[in-house]
Each structure stands twice: as structure tokens, then as C-alpha cells.
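Have a look at the structure below before the remarks.
Note that one protein chain of the assembly has been removed; the remaining protein chains are unaltered in position.
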Amino acid sequence: MQRTSEARAHLTGALWIMLSAVAAGASGIGHANAADAPVDAIPSTFAPVSAPAESIRSLSFLVIGISGGIFVVVTAVLFYCVWRFRARPGDDREPPQVYGSNQIEWSWTIVPILIVLVLFLATARTINELQASEVPPEALRVTIVGHQWWWEIRYPDLGVVTANELHLPASRDGARRPTYLHLESADVIHSFWIPQLSGKTDVVPNRRNLMWVEPHTTGTFLGQCAEYCGTQHAKMLLRAIVHEPGEFDAWVAAQKQPATVVGAVADGRAIFQSTACINCHTVEGTNANGRFGPDLTHLMSRTTIGSGAAPNTPENLRAWIASPDHFKPGALMPAMQLADTDLDKLTAWLLTLK
Amino acid sequence: MTTASTGTMAPPGAPPAIPSPWTLPDKGKVGMLLLIVAESSFFAIFVIAYLFYVGKSLNGPFPADVLELPILGSICLLSSSVTIMLAIRALRAGNRSGFNLWWLATILLGLEFLIGTGMEWYGLIVRHGLWIDTNLFGTTFYSLVGFHAFHVTVGLLMLTVVLIFGLTRSLAPEHAERTEILSWYWHFVDTVWVVVFTVVYVVGR
Partner (left out) sequence: MTVLEEGIVRPHAAPERASAWGVAHDWVTTVDHKKLGVMYVASALMFFLIAGFEATLIRIQLAVPNNDFLPPDTFNRLFTMHGTTMVFLVGMPMFFGFANYLTPLMIGARDLAFPRMNAFGFWLFLFGGILLYFSFLGGDGLYGAGTAPDVGWFAYAPLTGKAFSRGNSTDYWILGILVSGLGSTGTALNLATTIFTMRCPGMTWSKLPLFVWLMLVDCLLTLVILTPLTAAQVMLLLDRYLGAHFFDTQAGGSAVLWQHFFWFFGHPEVYVLIMPAFAIMNEIVPVFSRKPLFGYPFMVGATVLIGFISLSVWAHHMFVVGLSPAANTFFALSTMAIAVPTGIKIFNWLGTMWGGKIRFAVPMLWCTGFLFSFVIAGLTGVMLAVVPWDWQLSDSYFVVAHFHFVLIGGLLFTLFAAIYYWFPKVSGKMMDERLGKLHFWVFAAGFYLTFVPMHFPGLLGMPRRIYTYEAGRGWDELNLISSLGVAVQLIGLSFFLWNLVRSLLRGEPAGDDPWDAWTLEWSTTSPPPEYNFEQIPVVHSRRPLWDLKHPEDPDWRYE
């Protein structure tokens, strides 16, 4: 009696654990589909907006199906064993001593081999479909350079340089516009990951990697560095902003302009040009030509500063210059030790860099 | 075919016979073989690094400019594998002085190899300005050849200890087994040299 109720208690306990685990997991999926969340806020691999990510999702459905089937079957057998073959109380005789069965062994060897074959063929096909080997002539080319801890983004054919935000044209059926990204690193290994656009590809020093995306939905999509690269790996965020083709061209045109000269903030510009700022930063139209930090020519066209560390507001900008460590402890930009008035003037000038 | 027992059978009789005498391999031999396996793995990584970086140095000196085939050293080292076998054969036969002679020859040949390596390195460092930090060739060359030379050195130390045993008349034919196990280490070191020679002085040049 005691052993039977024990076994039943064990099964019940197991069921509770499983239910709580599934509930815990399901709550996550539920939230991802909440109607109130903005479309781009959740970088879900199951909400792709671009060709490579879509192929990957389709493949994942196949794999989930097969894995789910295996899980159900094996777990069912396990639970059956636990229930059916538990020792009854008082029964001390040994059961029949079975040593094995070649037939059974071969059957549960062959079937998994066949399943592996199916999975492998699907995998091989998708690898070939997705791995970029060369850049087609109509593609938009972008060079991404990973730094500790920000992203340099260059459009070599268009003469545009920006940071942390990747602007892309949407691809339409009549006007396909894939974007091919050359990935490089200025220091250590990083990884470029915007889940809704594509799988990630590492950014490795002394190596050039190539990947491609082809988004067809406009909007802003989130991502971040996915290879541990030091202190502020967590705050090396990415934004992909997909435009209608006309809007994208307008953005490019605006980015190609040098910094506007506004008389009212000439003091700030003077401070910038005579301080160490120019060692690290570039602003087209000034003498600043540094490459260690992001290009600031169109700083105010970006939504965040510090590679996603804070929203790009005047207060944050001023605070960042005073002490980057406040937003991003360990960031490689030093606190500039400027007097308050100088800081105000500098910030006022930077705010004109639209 | 499922094999099963149901527990109600006639008395079983005697179990199948055990091989008699029950002999198992010697601990020392198995231990040394496994050590050689682990060491081979260690060297393999340095060899792979060497091959990976062939031709990739950004600046000179380059192998073809500075490396000469270490013919004499190689002959000495490889011959020492022969002399060590002769030494053990002598020990097995109870020939103490023969053992001491061939064992000493082994040590001297190994020493000559090390001296040759030292002279080669002197030339490379002083005349050609090649050190481990000079370029990829320097890095992979000194590490691979250096670790091999280190293993030769350790081997020579062990061989010298055994020579002392031999000279003080402490060795007898029953020690031939253990001595042979030590010789396997020496043969391993020689085999690694064959690989290093091929990779560094033939393929890599």
C-alpha cells in the first residue's frame, strides 16, 4: 500500500513540476505577442522581417516538429515505465532477467539515423541558401566595424559614415534591394545580431566576414553585440531602421552633407576643435578626423548615445560628455573635465549636428 | 535474439574456464604508452600552429632565408635510437660494460643534437635577428623546436640518472624491462623530431 501511494505521489509531483515549468515558459511567449507592445520592441527570432531570418524560422518549425515528436514519444515511454513497472509492495521476486535484443537495438539505431538524415539534408540546403559568397551588383554595400563598445557603420559607395544605427532600404517585389554587410573588427571579436533581420555573424579582427539582409517591412528593429567583448559588451546595442526606398535616399542625402555652420554656437565648435575630442571623433567640415570613436557629423540624427546606453537628449548628451562612466561604466571615452560653461557651449554646438 | 532467464532451470554446472595463467599487460608499459599519447596530442597542436602559419608572416626573416637543414644533429639523434636499443640488448644479456658503453653513446649523441640546436639558435638570434616575437615564423619555430628540445633535455636527464646506476653497478638484467620503458620515451622524442624536421625544414621552407 505504502509503495503504491508513494509512486502515485511521485507521478503527481512530477506532473506539477512540468506544469509549472510549462506555465513559466508559456508566460514568456504570451508576452511576446501582447497587442500593446510596439512592433520593434521585442527582437524575436519568431517575428522575422527579412529574408534570412524568415528561412531560419521555417527551418526551425521543421526541427521543432521533429523534436517535439521525439520528446512526446520518449517521455510517454518513460512515464509508462515509471507507472507500469514500479515494484508492488511486498513483491520481492526478481523479474525476468532480460539481457538485450539485437533486433530492438538495430531498430532504435536505424530510426534515429533516418531522422538525422532528414534534419541534415534540410540543414545543408538552408546553409547553401543563406551563406553569402559574393555581393550581387544591385546590392547595397555596408561595412560594419566592431569596436569596444560601439558599431562603426560605413556606406562606401555612398560616402556615408555613421554609428550604431543601420539604415536600410526596404526590399519590394518589383525593386529588390538586398543589403550586404562586410564585417570587420578594430579590436576583439564581437558579433552582429539583429534577430528579426538575420542570424548573427561574428566580427573578427584580421578577418572579413560577409552576411546579407533583405528586409521588406519598414520600422526599427533591435539587436546587440552577441560575443563577449569586455566590460561593456552588454551595452553595445544595435538599431536597424528600415525605410521606404524614397525615404532611404533622402536619409543618405542628408547624411552626406558636412556639418552645418551655425554662428550662434561657434564657441562650442571652437572648444571641440581645440580639445582632445578631435583625437577620437570625426565631424565632416571641421578639422576633427579621429577614428577611435564614432563619427559625430550627424550625431543628432541618432536616437541613442553611447551605442544604446541612453536616449539622445540634450541632458543626456551633456551628462555623457561630463562622465561617460555614468551611463556606461568602463567606456573607453574619458571624462572630458570641461568647465560647466564650456560644457554648455559644446553641447549646444553638438545639438546642431543633425 | 532476446536472451533471458526465468530462474527455474536445472543446476548450471561449471562456469566457462578463465584463461590461465591470468596475465595482464605491464603497468609501466601501458603507462608509458598513454603518456606518449598525451604528449603526442600536445605536440600536434604546435605542429598544426606551425603549418597554419606557414607563409603568413607579415615581415622577415623568412624560413628560406635563414634555415639550414640540421643534418648532423638529426643523424645523431636518430642514431641514438639505435644505440639505446643496443644498450638494452646488452643489459638483457648481462653485459654490463656493453650496456654502459651504448648508453653513454646514446647520451652523447643526444647531447650533440642539443648543442647543434643551441648553435643554430645562436645564429638565428644574433646573426639574423629572429626571435619568438619577431614574426609568426619566429613564434611557431621557437615554440615547436623549443618544446622538442625541452623534451630531449628531460630525456637526457633521465638517461644520465640511469647511466649513474649503470656505472655504480646497480643495474642487472631484471631491470631491462624498466629500462626499455624509458627507451620508449626516447624513441618517442626521436619520432617527434622526424615530424618537426619534415614540417619545419622541408615543408615550411
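All chains are identified by letter, namely A and B, in their written order; residue positions are counted from 1 within each chain.
Assume a residue touches a chain if its C-beta (ideal position, glycine included) is under 8 Å from a C-beta of that chain, and two chains touch if they have at least 3 such contacts.
A quick note: this is a predicted structure, and the numbers were derived from the prediction, not measured.
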Shown chains that the omitted chain touches within the full complex: A, B
Options A:176, A:207 or A:354, residue touching the unrepresented chain: A:207
Candidate in contact with the missing chain, chosen from A:127, A:175, A:276 or A:335: A:127
Residues of subunit B in contact with the chain not shown: 3-5, 7-9, 11-12, 15-16, 18-19, 21-27, 30-31, 34-35, 37-39, 41-46, 49, 52-53, 56-58, 132-133, 135-136, 139-140, 143
Touching residues (missing chain, whole complex) on subunit A: 6-7, 10, 13-14, 16-18, 20-22, 24-25, 27-29, 31-32, 37, 41-46, 52-53, 55-56, 59-60, 63-64, 67, 70-71, 74-75, 77-78, 81-82, 85-88, 91, 93-101, 104-105, 108-109, 112-113, 116, 119-120, 122-124, 126-128, 130-131, 133, 148, 183, 187-189, 191, 193, 195, 198-202, 204-207, 209-210, 222-235, 237, 308, 329-330
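Assume only the chains that are shown with their structure count from here on.
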Centre-of-Cα separation between subunit B and subunit A, whole angstrom: 50
